[in-house]
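A single protein chain has been omitted from the complex, and every remaining protein chain is retained in its original position.
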Amino acid sequence: MKKLIIALAASAAVLGGMSGAAQAQEKTKVCFIYVGPKTDGGWTQAHDIGRMALEKAMGDKIETAFLENVPEGPDAERAIERMARSNCAMIYTTSFGFMDATMKVAAKFPKVKFEHATGFKSADNVATYNARFYEGRYIQGQIAAKMSKKGLAGYIASFPIPEVVMGINAFELGAKSVNPDFKIKVVWANTWADPGKEADAAKALVDQGVDILTQHTDTTAPIQVAAERGIMAFGQASDMIAAGPKTQLTAIVDTWGPYYIKRTKAALDGSWKSEQIWDGLKDGILTMAPYTNMPDDVKAMAEETEAKIKSGELHPFTGPINKQDGSEWLKAGEKSDDKTLLGMNFYVEGVDDKLPK
Amino acid sequence: MFEAILLTVMTAATPLVIAAMGELVAERSGVLNLGVEGMMIMGAVCAFATAHMTGSPYLGVLAGIGGGALFSLLFGFLTLTLVTNQVATGLALTILGLGVSGQLGESFVGLAGTKLQPITIPVLSDIPFIGRVLFAQDLIFYLSIALIIGVNWFLFKSRTGLKMRAIGDNHGSAHALGINVVRTRYLAVLFGGACAGLAGAQLSLVYTPQWVENMSAGRGWIALALVVFASWRPWRILAGGYLFGAVTIGQLHAQAFGVGIPSQFLSALPYAATIVVLVIISHNRRTTLINTPASLGKPFVPDR
Partner (left out) sequence: MRIELERRARASTAFAAISPLLALVLTLFFGGLMFWLMGKDPVATLHTFFIEPLFDVWSLHELVIKAAPLILIAVGLAICFRSNNWNIGAEGQFTMGAITGSILPVLMPEWHSPLLLPAMLIMGILGGALYAGVPALLKTRFNTNEILTSLMLVYIAQLFLDWLVRGPWRDPQGYNFPKTISFAPEAILPELLDSGRAHWAAVFAIVAAVALWFMMRFMLKGFEVSVLGQAERAGRFAGFSSKKMVWFALMLSGGLAGLAGISEVSGSIGHLQPSISPGYGFTAIIVAFLGRLNPIGIIASGLVLALTYLGGEAAQLSIGISDKVSRVFQGLLLFFVLSCDTLILYRIRLVFSGNKTEAGA
């Protein structure tokens, strides 16, 4: 009945031509827009889990709503504007492709607070947020170098955007810190989620002799292939241990919940301001799934690296690092700045692939 | 390594071959069903859900076949009983299938699947190389081969098959000869749906034992392409399906080898290849005309 009243009230509001925050509302409405289905098992699902955590933590102070499967394009602008018009006080736009749409709508609704994931444009009412996933990839690389007998890992990549290239490089650097001759083979699946294609890519890599797999695509298909072929693999975006109880070494788990709670609280108490946030392991925005299926010394090493990254003692992109062609990128002790990382379009030495341009 | 690649190709090609065989029969009877993608995804979700709930992948296979067939009945009712336009109805069926399967499968996302295990045929599987490739496969692979042999026999050697081809070529005169056009087409559409459902079951039980929304990812459309590519000949579907599978897998291997071609061009290869082969085949006017069901896609209403 309550829902009915809300629905009727909402439609009455629209019918009456009231589009702003005209109604007296005790609950603040927080809205999310997703590029994929909320149960994609990967990226979008992680955001939806964050949304539910937010709902749970804030109780009846807020209500949440979401739109899923919104294509990146003119539909996104309409969807975001619809949210702004239906009294959403805060809108999280959770895909890079929503960037321009977010900026356009934000300009029209200065009182609504926007948070755009993984983008690089901001405004007074648009903050950006992202996680330093590369920190997790560095740890994975170290584990891979310890666990791989051949010193050769397979990397199933989605699209050659900086985020993905950065991940490949971090993985390689982590691996090289253990085994200087470690190599990565990369296959671009050109999809975020197509289990069949991801499985094919995994099989191709295994057939070419890699004995450890990692992925930057969303489904559990590669882990299933690894399990079948008896090699080890890493999970992506969420803990995929169910797909390979004896296969998954660890996984990078996106944990947006604490971030959403922190920012929504700030919005409620008035302390929210536009920021460009790039949190890492220490902030809990990404966590490592339990280190499993590995000897104790490898686990100890991984835990030590994780602690060092959290404390700030270790930055994965610290020189000396050469680019793929052997030219120098970072001098000994020099750390990469965030700007270079966020626009990364080159490989470091040891990646056995030509970066698609 | 060659053996492993071959096995990968076979897994990738099997759902295409099965779904295309079903569509071939439907098209031979004169019905163009563009809803293969929708029926396939329905089969995938029904198969996964049933296998998960009962623990038996074989019941899952049955459910996949049933789900696809039941869904195709909707198409049959509209296009055959109510003579709606087949192209539009098929497209609408795909929209509906993607929606319904997403809804049905919502609670099954992220669950560990039940894989259909290979059945190793004794003695034959001991033959070097061929044995392991051909005789240590799962049930659905064997079914795909049986389907080709069966459909080929049915179409060209059996009386009913002859009648069906007659309907596809000219439903007017077939009707005049006393053949029940609508009933035969219903059966052909059902068969097509069952095959698409079986292909879907292969996706969610063999290829990648899991359920993800939209997991058919356009394979239904490729199956449709295959039928024309094969110029409505069962054995050519086998060849085409494996060629398509080989190009798909081959481009991934080329990448892993580090061949410096943009991946988009490699991904486009199978589609370009289809066009080229299509041109080569259809260039020979005579063979195409003989095989093309002349009344394909045309509505039929018996006069009384």
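When the chains are written out, they are named A and B in that same order, and each has its own residue count from 1.
The rule is simple: contacts are C-beta pairs under 8 Å (C-beta built on N, C-alpha and C of every residue); 3 or more make two chains touch, one makes a residue touch a chain.
Only a predicted model underlies this, so the values are computations on that prediction, with no experimental measurement involved.
Colleague: Per the definition of touch given earlier, which of B:Leu6, B:Ala92, B:Cys195 or B:Val247 contacts the omitted chain?
Modeller: Final answer for the missing-chain contact: B:Ala92.
Colleague: Of the residues B:Leu116, B:Val228, B:Leu243 or B:Ala256, I need the one that contacts the missing chain.
Modeller: Going through B:Leu116, B:Val228, B:Leu243 or B:Ala256 one by one, B:Val228 is the residue touching the chain not shown.
Colleague: Out of A:Asp100, A:Glu228 or A:Asp352, point to the residue that touches the absent chain in the complete complex.
Modeller: Answer from the full complex: A:Asp100 touches the omitted chain.
Colleague: Name, in rising order, the residues on chain B that touch the hidden chain in the full complex.
Modeller: Looking at chain B, the ones touching the missing chain are residues 34, 74, 78, 81-85, 87-89, 91-93, 95-96, 98-100, 102-103, 106, 213, 218, 221, 224-225, 228-229, 262, 264-265, 267-268, 271-272, 274-275, 278-279, 282-283, 285, 288, 301, 303-304.
Colleague: Under the stated touch rule, tell me which residues of chain A contact the chain that is not displayed.
Modeller: 3-4, 6-8, 10-11, 14-15, 17, 19, 31, 37, 65-69, 71-75, 77-79, 81-83, 85-86, 96-97, 100, 120, 159-162, 165, 190, 342-345, 356-357
Everything below uses one rule, namely that only the chains that are shown with their structure count from here on.
Colleague: Could you give the separation in Å between the centres of chain A and chain B, each centre being the mean of its C-alpha atoms?
Modeller: So the centroids are 36 Å from each other.
Colleague: Contact residues on chain B for chain A in the complex?
Modeller: 1, 4-5, 8, 12, 102, 106, 109-113, 203, 207-210, 212-215, 217, 219, 248-249, 252-253, 255-258, 260, 262-264, 267
Colleague: Provide the residue numbers of chain A that touch chain B in the complex, in ascending order.
Modeller: The touching residues are 37, 39-41, 45, 154, 185-188, 190-191, 193-201, 203-208, 219-221, 224, 238, 242-243, 352-354, 356-357.
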